Structures are given as structure tokens and as C-alpha cells.
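Sending over a structure as C-alpha cells; questions will come in a sec.
Here we show just some of the chains, and they stay where they sit in the whole.
Here the chain labels run A and B in written order, and each chain numbers its own residues starting at 1.
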Amino acid sequence: MATTAPQRLAFIGLGNMGGPMALNLHKAGHRVTAFDLSPTACEHWSTQGLSMAASAVAAVNDADVVISMLPASRHVEALYLGSGSTLEDKGGLLQALTPGMLLIDCSTIAPASSRRVAEAAAQRGITMIDAPVSGGTAGAAAGTLTFMIGGAPETLERARPLLECMGANLFHAGAVGAGQVAKICNNMLLGIMMIGTSEALALGAANGLDPAVLSEIMRRSSGGNWALEKYNPWPGVMANVPASREYSGGFGTDLMLKDLGLALESALATGAPTTLGSVARNLYALHSGAGQGALDFSSIVQQVMKS
Amino acid sequence: MATTAPQRLAFIGLGNMGGPMALNLHKAGHRVTAFDLSPTACEHWSTQGLSMAASAVAAVNDADVVISMLPASRHVEALYLGSGSTLEDKGGLLQALTPGMLLIDCSTIAPASSRRVAEAAAQRGITMIDAPVSGGTAGAAAGTLTFMIGGAPETLERARPLLECMGANLFHAGAVGAGQVAKICNNMLLGIMMIGTSEALALGAANGLDPAVLSEIMRRSSGGNWALEKYNPWPGVMANVPASREYSGGFGTDLMLKDLGLALESALATGAPTTLGSVARNLYALHSGAGQGALDFSSIVQQVMKS
């Protein structure tokens, strides 16, 4: 974990990811004031040592940097831009921020939403980066997350010491929104590869091959990929992966479904053809619809295994 | 290249792959008698130093081992089993072989065809392995091919010194036919990954990301795979790959189409679901139908790049 001059941070969103991330910033010596709409979450993280504010507006009071980790585009837009349903609400949290502040949004949301918030922030003299993460709850706790970052290089440099308190790998993808794009491209590819790997293993097994032997052959041939080598979906082939513990833990099917949804929204908006991405999303949707949404996404292999 | 006691070999099929493979066996000191239906091929490889026979039957005369490298299932079945259209033809080349001989078929064909030939061979006391290769014409020339092998372990050991004259990696996949299965599973997965990688890069590019930057991010994240890292399809991202030379050389679209066809035939026969594999095959078929069948299969990226 990098050392850095202590800063005054507001952290909004203390879910399974946000809570441990805020705690790592606190442990690194920063003055963190946190807030979550859930009183239970506030209470829990308060006992872990985080200072709580009574509202998002209260949290950002006196802060130099605002960090947010929220579930979806609508939560991020509602927080920063306001819901627009009442006059008072217009403008959202951005109205409570002062020029010169830094805003780091770690949520995984639509690139267009990131850009919308960043533009509104810029109009108030506030700079923003989007910095969605991968690495899961284990990576959040251990401070080893990977950040995919969109924003101006100098803004990234300003944020770097804080990001390094929470993560081990920082990738600069481009301008604001590019972090989101990189993440949804990566996860779309991952979602495709997991199904492709499952189909290849199932086809081999249906022809009498041992999935462990076939995995090893493909790993050392041109079939090598992260899903096969680091996260093998076939039960019994690899230890310490969700497939070895009945697909508990890991990255849930419904989270993969959400990311594929963001990817396809973006594909529709830009006109990019993503045939395999579309089919993959639908296969995860069928899997979720069959009641498996909470299982790790590698459980998609069950769809193709012969009973 | 392994050293081994010289053997008397018959080599049938001197195409772009078979020719260099036979030559490597010759250079390793084996007594190779070769045959191809094409007089042009016979003439060419004769000038390279190979001894030619006037027919397949003549080639196997006095041979200890028969090695074949043919384009498709029908050629292999016709060679060994005969076309069955005339009484004389019944039985094919197997009728000319003597018990105790070893048969190594390096063709990429349907697993069922391999098993059919192996069973007929076994009835005559001849053992067989199927040993399809990957590595392309460059690997064939350099003797660095990868063999995926199906057959009894002791048969593989008998064949190993010969295979090591032609290749660098030998994978034992299982019983006869398993080499074919491993190859078509691997290539189906590769075909899927190449399209998935192309879609991810195109989606990123449509959103303003630099494909080289996005490639590097995904490579170091969970999107890593052989197609992205060793064979990047986007022009300008990687040197010395088909994408850097307008998709010349490499592994042709029509060859990928053939292997995906074998995979789906096998999936239909065994009832294994292969949704992404099926869609991938159709996308390569559209690409081939649009006149790009001779280009390297990574040219499928052209289908998703915005013009």
C-alpha cells in the first residue's frame, strides 16, 4: 500500500465492495467520512472504525475528494445530478461540492452516465475520473483490486495515491468513460470465453475425453484463456475456484448479466455488432431465469453438461 | 529432433503440411517412401530428396509404419477402407498391410472416421493412432508441430520417436479418435475466442478506445486469451501476425470453417449443446461467403470493424 499525505475523503456507498475499500483508505491514514443509505451498513462499518455522516451532503462537507461505489447508473446519476423530480433536488450532490474537488466514481455503470456526470461536474469546476474495478470482494478486502480508469492523465495522477490504497493494478484506458468501456469490453469477452470454454469441455466429455486432460491440452495450445486456466468451470478440474465449491462465492451470474447488459446497451448505441456477446448475454439470462442467478457465473457450464 | 533407429516408412499425402513432415522424417534418417495423387506434388518432393512410389499400395510395400496426411474424412476412409463401389476396391489400403504394422493418421477428420478406420485396422492386426496437428505450414517445416493423439499408450510410445521428428509437443488425449476430439474442441474454442476478442476490440474502438491500449488492459485482466495475446486480429496492434500483413498466411478462414464443421457434426451426433460454437461457425461461413475464405481466420475482425 502506497504512503501518501493524508487527505479528507468522503466515501459514498458501503456495500460488499465499497465498505472494504473505504476501510483500506482509512487504514492508510486518510480521514474518511462515509455514508450509505442503509442504516445497517452504516452501523456495521462504523464498528469497523469508519466515521459516518448523516447524509451524503454531510459527508462531503470539508472533503477534498469524493469517492463513490454504487450499484448502477441510476444510483450514480441520482446521487450527483439529482432525480430532477423536485426543484430542490435539481443538481444533486454536485451542488454541495466546491470547485477544485476531485471526484472518483468506482461504480460499474454505463459509459454515457459517467460522461454525463463528468460534464456536469466540469461545469462546476470539479474534475472526475471513472474507475470501475475488478477483483471481487476478496480483492476489495485485500486492497488488490484492478482499476480501469477514464479521465485526464493529470487527474489520474492526483487520484493515484488513493487508488493505490485500494488496488494493485491501475490501467489508464482513455478519457472520461473509458474506464467503463474497458471494463465492459473485458467482461463481455470473459463472459463469451467462459461459455466457449464450457462448450469445448462439454463436447470433449460427450466424446469420452477427461475434462482435466482436455483442459491441459487446450491450455498449452491455442485454446488458452483466463477462464480455462484460472477459473476452470468444470467441477473437479481445478482447486480453489467456484467450480470446486459448488459455484459459491466468486462473480455472480447476475453480475455478469448486468455487465453484459451494459456492453450491449453500448453496442446498440454505437452500432457495433456483437453477435457472440448478445448470444452469451441471453444464455446467462436463461441460466438466471432458471434460478441460478446467485451462483458464480462459471456455473453456466451446467447448461451444457449432459445430465 | 530425437534420434531413433531408422525405420521404413510409407508417407501418403504430400500437401502443404504432409510434404514438409515427410521431409523431416527423411532428414532424420528414416527410409521414407512417399505417394500423392498429384503428380505435381510427387515431382516437387522428389526433387527435395524423397523417394516416390507409383501408388499407395506400392508405397506401403516393405514399410513398417504408414503415415497419412489427407484433407478430409472421405479421403482417409477411401484410402484405408476403399470406396466400396467395386468389389476389388473393397477393403482399401488396409488389405495391403500386414499384421503388426503401425498406422499413424495425422489428418484432421471426424472422430467417428478415425474410429472406423482403427476398428477395421484392428481386425487385421494393425494398430493405429490418430494424431492431428496444429502449428501450420511453418511448424511443419520447422518440425515444431503440436500433435494431439488418440490411441493406446503403448502405441503412442511406439510412434513417439517418429512424431518427435515432426513436432515439438505431443499430447495424449485418450483412446483412438481422442486426438481428433481434442483438436476440434480446441479449435472450436479458438474460433469463438477470435470472434469474441474481435467484438470486444470493436466495441472499445466504437467508444473511442485505442485497440492497442484495450488489448493490453484485457491481456492483464480476465480477458486474456491466445487470440488476443499471440494472434491479435486488430491491424497495427501486434507485429508478425496475419493482421499485420493484411491477413495473408496463417490459418485460413476456410480451414477454421472445416474444423468448426467437424466440431458441430460431433456435437449433433452426441447431443452436446454448442450455441456459441454454432454461431461462430455461421459467422465464419458468412465471411467465407463474402469472398474472404482464403484470408487468415483473424480477418473475421473485418466483419465487426466499422467502415
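Here, a residue touches a chain if its C-beta (ideal position, glycine included) is under 8 Å from a C-beta of that chain, and two chains touch if they have at least 3 such contacts.
Note that the coordinates shown come from a computational prediction; the quantities given were computed from them, not determined experimentally.
> Beyond the 2 copies placed here, what is the full number of copies in the complex?
Total copies of the sequence across the whole complex: 4.
Basically, only the chains that are shown with their structure count from here on.
> I'd like the Å distance between the centres of subunit A and subunit B, where a centre is the mean of that chain's Cα atoms.
Distance between chain centres: 41 Å.
> Residue numbers of subunit B touching subunit A in their complex, please.
111, 134, 146, 148, 169, 171-175, 177-178, 181-182, 184-190, 192-193, 195-197, 199-204, 206-210, 213-214, 216-218, 220-228, 230-231, 263, 266-267, 270-277, 279-280, 283, 303-304, 306
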